[in-house]
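Note that one protein chain is taken out, while the other chains of the complex remain in position.
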Amino acid sequence: MQARLNGGRLRRLLLIVFGLAVVLVLLAPLTATDQADSLGLPQLVDRSQIRILTTVAMFVVMASGWNLVGGLTGYGSFGNVAFFGLGAYTCAVAVDVHRLHLPMGAGIALAPLVPALFAALVGLPLLRLRGHYFAIATLGTAVAVGEVVKNVDYLGGATGLFPPILHRADLLFLYLMVGAAMLAVIVSGLILRSRFGYGLIAIRENEEAASVIGVNTTAYKVGAFAVAAALTGLAGGIFAVWNSFINQDLGFSLDFNIQMILMAVLGGAGTLFGPVLGVIVLEFLLQNLAGRGDVAVYAQIGLGLLLAVTVIFVPRGIVDFFGGASRLSLAHLRRALRETGA
Amino acid sequence: MQLFLQQVVLGLLIGGIYVAVALGFSLVWGILNIVNLAHGALVIAGAYLTWLLFAHAHVDPFLSLPIVAVALFAFGYALQRVLINRVIRAPLFFTLLLTFGVNLMIVNALLVLFKSDFRSVTPSYSGSGFGVAGVQVPYVRLAALGVAAALAAAVGWLLNRTRTGSAIQAVAADRDAARLVGVDLRHVYALTFAVAAACAGVAGGLISTIQAITPTAGEPYTLQAFVVVVLGGLGRVGATVVGGLVFGLVETLGQTMVPGLGAGWANAIAFALLVVVLVVRPQGLMGRRP
Amino acid sequence: MAERPALLKVRGLDAGFGAGLVLSGVDLDFYPGELVALIGANGAGKSTLLGVLSGLVPLESGRVTFDGRDLTNARPERVVAAGMSHVPQGRRLFGTLSVEKNLRLGAYLRRDGDVEADLARVLDYFPALRDLLARSAATLSGGEQQMVAIGRGLMARPKLLMIDEPSLGLSPKVVERVIEVAQAINRDGTSILLVEQDVLLGLEAADRGYVLENGRVVLSGSARELEQDPEVRRAYLGL
Partner (left out) sequence: MTALLSIDGVTKRFGGVAALRAVSFELAEGEILGVIGPNGAGKTTLLNCISGVARPDAGSITFDGHEIGHQRPHRIARLGVGRTFQIVKPFASMTVRENAAVGALFGASRLPLAGAFAAADEVLELVGMADKASQPVVSLTIPDRKRLEVARALATRPRLLLLDEVMAGLNSVEVDEALDMVRAVHRSGVTIVLIEHVMRVIVGVCRRVVVLHFGEMLADGTPDEVLRDPRVIEAYLGEKYAKRLQEAERDG
């Protein structure tokens, strides 16, 4: 029991420190406002750091969304970027002057609906598949949706869509994205502690056992898929107006697709704060790796290496690593290695 | 009618390429139960090796195929032993993440070595072909189909006619029972992955003769290999051959015969086909229930 | 019994999975030419013991020496090469391969010429397999599969053949036939370690026996002694 207690107190300590850090980081950008200037407060954060923070918040939404399907329900989807793209295009079409010409708020509100509907529709056949078949079918769906979008003129065809540009709105988009991130974490937290959450975890642990105790596995899986789609679509919607440009490569990028998965897994799939931690660690690594000039190629090789290291050494994620003192020991590491080798 | 016949021929010829690409992919998935997301990268690595031998050493692409095969065999054996073997017993999802990581490393290593501008292998005969009843048949593509058929026959012979092949099939049927008759699992896994990498290399060599290549050109080939294997059904070489040819036909005819679908729809067709096959007949045209 | 050198010696064997030790402090001696029965309830650790001996399952502590060689935690390939062959529970044939290929795979490690002679010998033991050689193993009945599994084990020309619960899922008549052949194989010089949950069956076929309960050897002795032992009769024969 001793290890568990330490682990418990260690965990709470970490969470408090983590929470404080997040609050501080979120308040710092306020120093960049005119009001702060008039109060003589020093500007702590510059434009590029705000941009990085907004990206971090965006990935928290996507990683938490993926976590509902991949982490909680155990269905490792390889195509959630489709929801991001659909959300982005929905919002872009909604606010486009030549199309629906709706205010930005309406665009962002619509962004989660189309992907959620699409997820429910596509989810029924897809979620009957398992393992490799499910992963590749979702990857295929994401690629196919991207291709369809590229070939439809109403959706801007190959050139893409251009939502109206908002000047000096960095802080607006930062706090919009942070709001979405908080929503994602809160929704995940609520689900985790509910009948719906326990049902999803039961499906992950053993779907047949879950069905014979009365879990409607199809409905629960499609539900998780749709919630993940809505959250990811919301991030896409905000991204479209923030970036004021969206096309197939940006909306359906395989980079985003793999990064949201790696962040959730690296942080700790199936946990509440795992994905958030994973986003921060990975974004920190990627920013520094790519920071060295335009050599994005080395960043990609770094990402590839990180994927391999995570899968082999930290399969259950960083959060689990601090779960209990025993986890930190080398013996645990060696056993993990021995188990996965042939 | 002329156009249709021409498209059927072109469909079969490109189908040969898909067979060559899918052979290795099917082996790794069928035997090691790993979907290798780096397969396309291995194919393109083979293509670049062929280009290197052609551009710098003036070796004819079809003659360099054995060299490419040996090189990729060695690389595949080492890659499996060092990395892939670590996740053999891990949950499926982690094998996907690992092979995607390997894919990123290979593609970007190629980018560092060869930059991203297009390369192509154009031997003297690459443009010519012959006409039969009004249908044009380019030599290079016909030769590629021939090599693909030979490759399929070779893999079939290895699996069904050799001692190593029966060991590989034994491992696929029951891993522990295979160990109980004395099969060294690590060696057989690495050997299987090496043969698959060699097939990918040969497929890459063929591809370099019919299209320009860049380091990132591998991605679609991985996904298409998956569709071909699912279409044909996992398990037997014959199933992959059928899957590859049918896929070649559906893709080519889909792009030219169906109104409104142009060249840009290749991937969309592929994945519509995939989702339909997965839901309607998951074990594929020729295979057994997975 | 003259103090002949033991073919297989197991000392202080501990092995287990996540949920605690499945085997603790197991000692076992096996002399050339014997047919020994290893009996005990389902889950007593019988199959785990065979798994440890054949190298599939790692052991926590203890020593295994076979034919004078130390095989503690040896990889399965070395165990088969040393002459100890394991016919697994549930037969576990290579379902997609033909009966003949299954049998020939039994001799996978052998480089000597007379694999054909051994194939003929196996078909003598199991004549029914003669016209099944081309059939794929998955289409065979339980009894036929058990014969192929034992045949596959024999093809390695082992000094010791370990057979794990041949009676599983077979009708009484077929089980009798399989046990008779096992005894014939034993008479022809191959030592056999027979693991059986059907205690009566195991003891009747064996010279000696070990009784395993909750991972411990609780009783051992000649088969006749064990059949009369009140503890065995109460626990396993429900008498």
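Letters are used for the chains, namely A, B and C, taken in the order the chains are written, and counting of residues starts over at 1 for each.
One rule holds for everything that comes next: contacts are C-beta pairs under 8 Å (C-beta built on N, C-alpha and C of every residue); 3 or more make two chains touch, one makes a residue touch a chain.
The shown structure was predicted, so the numbers you read here are calculated from the model rather than taken from an experiment.
Enquirer: Pick out which of A:Val69, A:Val215 or A:Val279 touches the chain that's been left out of the picture.
Expert: Only one listed residue reaches the unshown chain, and that is A:Val215.
Enquirer: Of the listed residues C:Ala44, C:Val122 or C:Val195, which contacts the missing chain in the full complex?
Expert: Going through C:Ala44, C:Val122 or C:Val195 one by one, C:Ala44 is the residue touching the chain not shown.
Enquirer: With the full complex in mind, choose from C:Asp14, C:Glu213 or C:Asp229 the residue touching the hidden chain.
Expert: C:Glu213
Enquirer: Tell me where the left-out chain touches chain A, residue by residue.
Expert: Considering the whole complex, chain A reaches the absent chain at 193-195, 198-199, 201-202, 204-206, 208-209, 211-217, 270.
Here is the rule we use: only the chains that are shown with their structure count from here on.
Enquirer: Chains in contact with chain A and with chain C: which ones?
Expert: Correct list: B.
Enquirer: Which chain is the middle one, judged by CA centres?
Expert: Closest to the centre of all protein C-alpha atoms: chain B.
Enquirer: Which chains, taken as a pair, are joined by the highest number of C-beta contacts?
Expert: A-B
Enquirer: Mind checking the centre-to-centre distance between chain A and chain C? Centres are C-alpha means, answer in whole Å.
Expert: The answer is 53 Å.
Enquirer: Between chain B and chain C, what is the gap in Å from one C-alpha centre to the other?
Expert: Chain centroid spacing, chain B to chain C, equals 43 Å.
Enquirer: Per the contact definition, I'd like the list of chain A residues that touch chain B in the complex.
Expert: Touch residues, chain A against chain B: 70, 76, 78, 125-126, 128-129, 131-133, 135-137, 139-141, 143-144, 147-148, 150-151, 254, 258, 261-262, 265, 297-298, 300-301, 303-308, 310-312, 315, 337, 339-342.
Enquirer: Chain A touches which residues of chain B in the complex?
Expert: Counting only chain B, the residues touching chain A are 29, 35, 83, 85-90, 92-94, 96-98, 100-105, 107-109, 111-112, 185-186, 189, 219, 223, 226-227, 230, 262, 264-265, 267-268, 270-272, 274-275, 278-279, 282, 290.
Enquirer: Contact residues on chain B for chain C in the complex?
Expert: 163, 166-167, 169-170, 172-174, 176-184, 235
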